[in-house]
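One chain of protein is taken out of this complex; the other chains stay put.
Chain nomenclature is as follows: A, B and C, assigned in order of appearance, with residue numbering initiated at 1 for each chain independently.
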């Protein structure tokens, strides 16, 4: 008898409790609707982990897809994060809100073929470029929600890396992309007699930070900007535009440079992780989302701030989005029931806007030396235990 | 009346439900013990997000701190992940288990000072090197659980970046490190008359992928290795050692090289994210955990595989570790009630071992072209929606 | 009276000799034809530096542009380099020669514009994409030897980086590209009312190592491969295919990975520097040429080796190519009097082939632990001084 032979969540949990002589009573608490996750989202399911959900906002956003005032559902266990983002939302909204742009889209799968020599590698590249229409047609045949947008090819001797770039509409699309790419590599292998060594060859590149995605983008590419008036900076953020600008340049530019980092920002990962958990995204994509650039400048004595997130794979359908509490968070953000990607783009714009609020607040705290203080205030109990 | 003025979780949730004309009934379901999270972990808390928890294993681990057979609690919404890790656990355990080493420790905080010129920058460096004993003493005065281990200094003209490296025992330690570093920079500023521009200047570097952490390590640095016998590779993983080795080299080495990535692996982020959520870690640290190197070779016709994770900030106390379901997952892993870091090191070794199982399984699937197939099997419903 | 007011090479040299109480008699020795360099290549010229020129080869090359047996003129002061490359040439040629492919071309200039906000940045991108024909026409108007191939655009908030990619035929083309790009940015500024902050904004990116050029290529992108028979490996290189393959993987892949390098090779820079000096190239481009990937594998007990050089800006006209000794080296390589880039492509193929010979020889020496020995043999006097 083993876990995999048991049929229900409670049987499996009970099995483990007996095996380990433990009570898993908290893990057992979840809404009825989460039951089906054992078939679609999580094998050997024994219950759930409850991640506290806090609300920041409202945050006024003017995007191409997200428009209005938004409450941000942030799933986190780290004290001070919600409060910090909330302060940023207040400063931004009082200053007229944040503008956000979801620029382009495309989930990728990057396979590798092995040819017999460089000449054959070049021939394969030529074949791919000449048969793009065929590949597009075949890709679309795997799903009505998927389109092949284009290819990026890199040859290293006998190895030909091919990055397929797909529009997956409302879905994050990694699964659809995998299925479509699988079909495409089989066709390519058959027609060119080159072996595909790996369907996923890190030229995607999925769930790892990379310059390729930094430069080319992946999933949704989104930017946001806001002008925070000097009076709001002083009253809400307790600092000055000059101080924020100085910290931003020395931390997000120079500090990241000397650290050899791809994340030229203060803490994108914090906000992205919290929103990815709450909305049922694939949390491993935080590894990609954490790259990007925060830029500030003084404009007429006010603070201009922008964030650029090149690599944000996300969706409003599929994955964990249909799970009960996750669906509720998506509803809080008004990004359910979209078609053709409009709601996913809205979600991307909201995340970029939230990231901007988070950057603003943390940079403000750092500029006046109050980071340590706020952590002590909001997380004292934790610190004592630590 | 606003969210921040409300005092209870249910009041805030009700407020939002009315404001947005929504029912947040799933979000409302959580164990009694999660109530206190509103004071320590999550401001403006309205409930929780339930993330499905599945079990992989048992996985036999021989570490310096983790010893025995472990069941792995994986919080994820992505179908096929638990099944894949589970398959890896089976192959590893049948082959005699995985050996893991938690090599060294240290959470960092990296501040930046601005001096008047390069000469003063060099003087500041000299001051820091000569006063390390004083700094160690002062650091320890901020917490009985914290010790300053050392400094790393980088000068760029007037800017002096100082990376404080702390031993934080059982805690992940970012908060303790912040408080201690705050004290240290105040002392340094006072004694040398150099202004600290930012306590956290991305020379930590926290929650962003970086070569600095890749090279120097951060938090726990951990490695694991296993030899998978040829027969197990064939029977459990349905492939051959040669095929796995070939895919590993072309994907984890060459593929990551051409993508300009810091993650020379198949999918560390997946396993780390799932274990970080279940055990109450700071999930934003997935951005760091995703870097590292997977290496394979054929030894006597069997497969040798190793994983190297240089940058894994984690703890068994503090943060989200005391929350009800998170504490249960820590108990499943037998890493509660540690002293001086022994349980945190055990947790690091378990994660590295789990990562190895995950790498093995995914590389196996890729080597026989079955990735797409397994996704279709385990996540059909999801794919249909996507 | 100062240097700049003096009119001849000897007057300036004499001025300096008197000023510094030195004899510059060696510097004074150069062929008559170098005289004109003071007007075109080197302001305030006082003479020349003589760099020793050695010959390696012949090397049998089968390229699309370079075909036949080539003697390689290597300008270097580093003992053992010519001998090492020569050994590689012998091994390659005895095994049937090296195949080389010059894949594509394009010298770049990357300007940056500053707009008023992200929306304007997106509009500028759209303008550029829609007016590519106009830009091509205007670019061609600056030189009959230049064509605009395409653009690559990257937006970061208000900043729009535009990388113009030019075909410059036989020339390396950086000057032509600068003049053409200057014209284009003026047109763009005028038509869109966006200010160009810098014509050269490191999005070129010129004379610095970068992932952008690693991924996209710059100048000439060239690859070469050869199969070295086992008997040649043993007799000429005194090692085995397996040993070379093992060293190549641990050094060029893993070693470069742990060093955080863009150069996944043994020593491209050595060969490129020597050939760039001898043929009158811009030697600062060694900073770019040093990136690239060397790959090996065992094929039927022989050694397969390939080199990939994505970023090799070079030319057969312009710059230092017309200077007397430099022109002679170009003639040794049979790459003068080309049209439309055919000779520049040939030169790129020769360099890649020479690089392969150099890689092969050094990897062989390392594989049997003879690096130190060969340095002692060829450079004893130098070592004693050092």
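Quick notes
In the analysis below, contacts are C-beta pairs under 8 Å (C-beta built on N, C-alpha and C of every residue); 3 or more make two chains touch, one makes a residue touch a chain.
Remember, it's a predicted structure, so these values are computed and weren't measured experimentally.
The chain not shown here is touched by just one of B:101, B:166 or B:276, and that residue is B:101.
For the chain left out of this panel, the touching residue among B:94, B:156, B:187 or B:368 is B:156.
Across C:16, C:122, C:149 or C:298, the residue that sits in touch with the chain not pictured is C:16. Take chain B: the residues that touch the chain left off the picture are 99, 101, 103, 117-119, 122, 154-159, 211-212, 215, 223-225, 260, 293, 295, 297, 304, 306-308. Summarising the interface, chain A meets the missing chain with residues 211, 214-215, 249, 253-254, 256-258, 260, 264, 293, 295.
Everything that follows uses one rule, which is that only the chains that are shown with their structure count from here on.
For the touching copies chain A and chain B, the fraction of interface residue numbers used by both exceeds half; the interface is of the same-residue type. Note on chain placement: the centre of chain A and the centre of chain B lie 17 Å apart, centres being C-alpha means. For chain B, the set of residues touching two or more other chains reads 211, 214, 254, 256, 258, 260.
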